[in-house]
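Of the protein chains in this complex, all but one are displayed in their positions.
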Amino acid sequence: MSQIPALIPTSLLLFALVSLLVGLRSARGAQLLAVAGMLFAFGVSALGLREVAFGGDTLRYAVGNWLPPIGIEFVFDSLAAYMTTLLTFTGAVVTVYAPKALAAETDGRQGMVYPSMLLVLAGLTGMCVTGDIFNLYVFLEVAALAAYALLALGERGAPVATLRYLLFGAVGGGFYLLGVAYLYFAAGTLNMAELATLLPELQESRAVIVAAVLMVLGLAIKMALFPMHFWLPDVYTNTASVPAALIAPIMTKVSAYAIIRLWLDVFPPGFFTEGVPIAAAIGWFSAAGILYGSVLAIAQHDYRRMLAYSSVGQLGYIGLGIGLANPIAMVGALLHIVNHAFMKGLLFMVGGVIKLRTGRTRIPEFVGIGRAMPWTMVAFTIGALAMVGIPPTAGFFSKWYLLLGSAEAGAWVWFAVIVASSLLSAIYFFRVIEMIYRDPERDSAVKDREPVEADGAPVSMAVPIGIMAGGIMVAGIFNVLIVRALLESVVAPLAGGG
Amino acid sequence: MRFASILLLAAVGGFLLWGSGDLPQRGDPESPASTGISTYYIQNAYHDSDTPNMVTAVLADYRGFDTFGEAVVVTAAALSCLVILLRRRRREDGSETGVFPDLDGDAPGGAA
Amino acid sequence: MMDPTFAWQPVVAVFVSAVAAILLSLTGEKRRNLRDSWTILAALIKFGAVFSMVPGVLAGETFEATLVEISPGIEFALRVDAAGILFAMSASFLWILTSFYAFGYMRGGNEVKQTRFFAMLATCLSATIGLCFSANLFTFVVFYEILSIATYPLVTHSGSDKAYAMGRQYLIYAITAGMALVAGMALVWQAAGTLEFQPGGFLDADMGTGMLWAIFLCFAIGFGVKAGVMPLHSWLPNAMIAPTPVSALLHAVAVVKAGVFGFVRLTGYTFGPELMGAIGAAAALAAFAGATILLASFIALTKDDLKARLAYSTVGHLSYIVLGIALLTPQAMLGGAYHMVTHAAMKITLFFCAGAIYVHTGKKKISQLDGIGRQMPLTLAAFTVGAVGLVGVPTVGGFISKWYLAAGAVDAGQLIFLGVFLVSGLLNAAYLLPIATRAFLRTSEDHPVRNEASPLMVVPIAVTMLLALMLGLHPDGIFQFFSIAELIVSDVTGTTFGEGGTP
Partner (left out) sequence: MTVEFIEIARYPYILIVALLLVGLYGMTVKRNLLKKVIGMTIFQTSIYLLFIQGATKQGATIPVLDPALGNEDPTLYMNPLPQVIVLTALVVGVAITAVALSLLVLLYRRYGTLDEVELLRRMKEQAS
């Protein structure tokens, strides 16, 4: 029995508590503690990842020594290791980035923000490692509650958007809990592993079908799967840069992860594809979401709102990978979780730098930023190219696997959607790139626009941005290592036509 | 809009009732939930944790981590309320739109 | 990673200019002599690395370097074969000349953002050589996309509103093409389970005609855009808004030839000539290419802007090569392959001349060039040689390639394409030669004294002119281009050529 799975969320919780106490006095101290906590959790995750990837065994931890199904079990397999490493990494990077942006955008009480960030991370990592469907709900709400506080920071509209998110998120959480109730009363246990052994006999049960639909529906709301995305653009647009950079890259993905977990490890093989056409439904909604998100992103003038709609589209890729239900497409979806976390984290962080240095958020006002902060904009360009899917950035490879998957499945409509969406995202990202590098002195079309006079990004923000940009390239070029070491074993259950 | 909502709600309700058809009857002692792991709790709670109240035993021991999570949830909520409400007092700009005179009078934002 | 057959030359050849791009962006605008020396150094190393492989390739050796597995079952790998080295030789050699020329041009015109310009140019060269040496379709597409994107800042270099409009159009074409390629590649992987290029092709007929046509269409769009096959050509004349060295190297040699080279890889190494013929794809491609040759020539006649006329001439001549490949006969392919080199030499000469005239006198329109031959006789002499070569007059390289193209059309029994070649030769003469006669035979007060452009520009012009002449007088004399072209054809079709290029 390994301590690693339990150590990740609990250490984050502990650090959250300490940093809350420190944060009452000193925001700086809280930040340092938050960074330390994230790095510690990242270190533990990475250790576990190594053990899982090379040792090959799933790490299990029974809380309180009560063997499942009596107690709650933590399961640290390839998928969980993959997710927690990503989450803690992103968290650490954003926490390093945070202080300057927070000081500029939130009015005091920064000491309270860092514990909230740690709590979000604790909740999300908890969702990843738990082996109990009810415990997953508890962590889901821990993350959600801490996230509401973060999201309500920021501009004046933020609380309205957050309250709407809260209400809708409560419905999502409620549906998930309702699904848990149905599943529990149909099968008699809450442990994922035990459910997996019990459910094959109950496949025909209407209660199990309803449970599956409800749980997936609830998680899909939390994931902002089209058409249940409508809370998302307002939230990302109005919130401050730091919460956006923390929550946009990872939070919705963890719900996607939970859907994948339910599908692969809880419900019987084939249940989501043949028993109830959940996978196909997710796929079709995702395909619609990709087109919808991309088209609306083109229509936006606000940088963050554009990114938000682009998120709706990008989440569609993950959903599409689920919908295709074959191993290679699922690899694409899982890879896209990491890629999109890097890309969106980078883009929101760049948005934060721009806002900090120039106070601007609208794309037409970005004229000349390329000259004011060249290196930040190189990083932005890398992120944008990755979003479009230009090789060898990471964004290309997830799309490539999804294309292979849809070719294999013969899903030509989805194939076309993936191809078309790249073109659409090229339109809205190159619009920004063009604006950034335009020079008002020599360009008659923008000469009445005020050029940016600003310093480059401060080191504490430039370094995290650089790390993300590097991550995009590394995750792209060495994607096979990730696929071979972790993802192939995860998607193996799908190989048998399931 | 309202009509669409009601239609949607009816569909949700119908779906839930349809699924509940395969749930056990009320009070059925043979239901999976009643014969599953709960048997262990009933039989061993006293022995394992020396407390006659099985709910307490499950809550605080067998599934203690849920309860821990519950405590975290409360902490998170308290922190969230703090962040949301305290922030108000630090606002310096006291700006324009739609700020009504404050109801409790302790927030300077509306007046300034 | 270091397998026994790992060869350094291709790796160096590909990545040296990428390293140079980083070095020169770090050096920056202030120390421009140091910055520019990085470019020259990289260009020389690159050419040296490419040239060092020529004897080996001619002797039947292949140089391979597998870098990293980039997708399960697909490696990011370089392999040098005859087709690759032919294109790489012409591109890397012309880069040296273009670099010198570009220093003259950029400094002469006091252009801004020179650092970005040279960095992007170097990146483009990395991508070009990379796609020459790609061992499989995947690597090819990766470099192809990098090339597309890295060209964008060059197209919009002037920063004017018009440049951005053109850049936008360029991007839409380029990204559409890129996505078509990626889609086609996914289909190939689905159908064949491999992406490795093989002489003679690796697809076969039992994959189903529908699938093969879908693959072909994706690739035809993907490569057709870059190769300027009508109706996908319209970005190319507009991209001439870029500075002239870019037009010269990228829009006459590297980028557009990348599309043509894609057709070589598609026909010769993916489908294989037999399969292309069997499903009728070659005939369709030939029809589009033939139509493009004629239409582009007619449009060129109507253009008064010198660069625009040259651009349409490029559109036409690219389709010569595509047509040569699509005719599928060994002679036509030989002609097409050789035309890749000769057209590069001739067209870059013409563009260099146009740029020299513009920087030196500020003139862009053909109608303003009366008597300019008196002022810049060397430049205009080089221009005349290039023009004559494109028309197809013997002693210049263009004759040789056109000869084989025409012979190939006869072999194929497609006399209509023979007619296309002949008519277009006349049209070439009609739109290019008047410029030369106007420059030398008319007089004008504008150009009273002899006054050439900077030697940084004139010397490269002279060298490319000589190259064009050499290619016609002694096809194998310089860098053995003709032998390499023969080797490509024998790789692909299995035909071996006797002395003097007869099968």
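Letters A, B and C name the chains as they come in the text, with residue numbers starting at 1 for each one.
Rule of thumb we're sticking to: a residue touches a chain if its C-beta (ideal position, glycine included) is under 8 Å from a C-beta of that chain, and two chains touch if they have at least 3 such contacts.
Model, not experiment: these values are computed from the prediction.
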Next on the checklist: According to the contact rule at the top, which chains on display are touched by the left-out chain?
Outcome noted: A, B
Checklist outcome for this item: Of A:Glu51, A:Asp265 or A:Asp302, the residue that touches the missing chain is A:Asp302
Checklist entry - Which is it among A:Glu51, A:Glu155 or A:Glu488 that touches the chain not included here? => result A:Glu155
Checklist entry - Which residue from A:Phe40, A:Tyr184 or A:Phe285 sits in contact with the chain not drawn here? => result A:Tyr184
Checklist outcome for this item: Out of A:Gly174, A:Gly456 or A:Gly470, the sole contact with the unshown chain comes from A:Gly174
Checklist outcome for this item: Residue list for chain A contacting the dropped chain reads 134, 137-138, 141, 144-145, 148-149, 152, 155-157, 159-164, 166-167, 170-171, 173-174, 177-178, 180-181, 184-185, 190, 234, 237-238, 302, 305
Checklist outcome for this item: Even though one chain is not shown, chain B touches it at residues 2, 5-6, 8-10, 12-13, 16-18, 20-21, 23-29, 31, 33-35, 37-39, 41-47, 52-55, 57-59, 63, 66-67, 69-70, 73-74, 76-78, 80-81, 84-85, 88, 97-100, 102-103, 107, 109-110
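Everything that follows uses one rule, which is that only the chains that are shown with their structure count from here on.
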Checklist entry - How many angstrom lie between the CA centroids of chain B and chain C, rounded to a whole number? => result 66
Item to check | chain A, residues touching no fewer than two other chains | outcome: none
Next on the checklist: Which stretch or stretches of chain A touch chain B in the complex?
Outcome noted: 13, 16-17, 20, 63-64, 66, 69-72, 106-109, 112-113, 115-116, 119, 122-123, 126, 134-135, 138-139, 141-142, 145-146, 148-150, 152-153, 156, 159, 178, 182, 184-189, 198, 205-211, 213
Checklist outcome for this item: In their shared complex, chain A is touched by residues of chain B numbered 15-16, 18-24, 31-38, 40-41, 61-66, 69-70, 72-73, 75-77, 79-84, 86-87, 90-92, 95, 97
Item to check | Partner chain A, residues of chain C touching it in the complex | outcome: 68-72, 76, 112, 141-142, 145-146, 149, 152-153, 156, 158-161, 164, 167-168, 171-172, 175-176, 178-180, 182-183, 186-187, 189-190
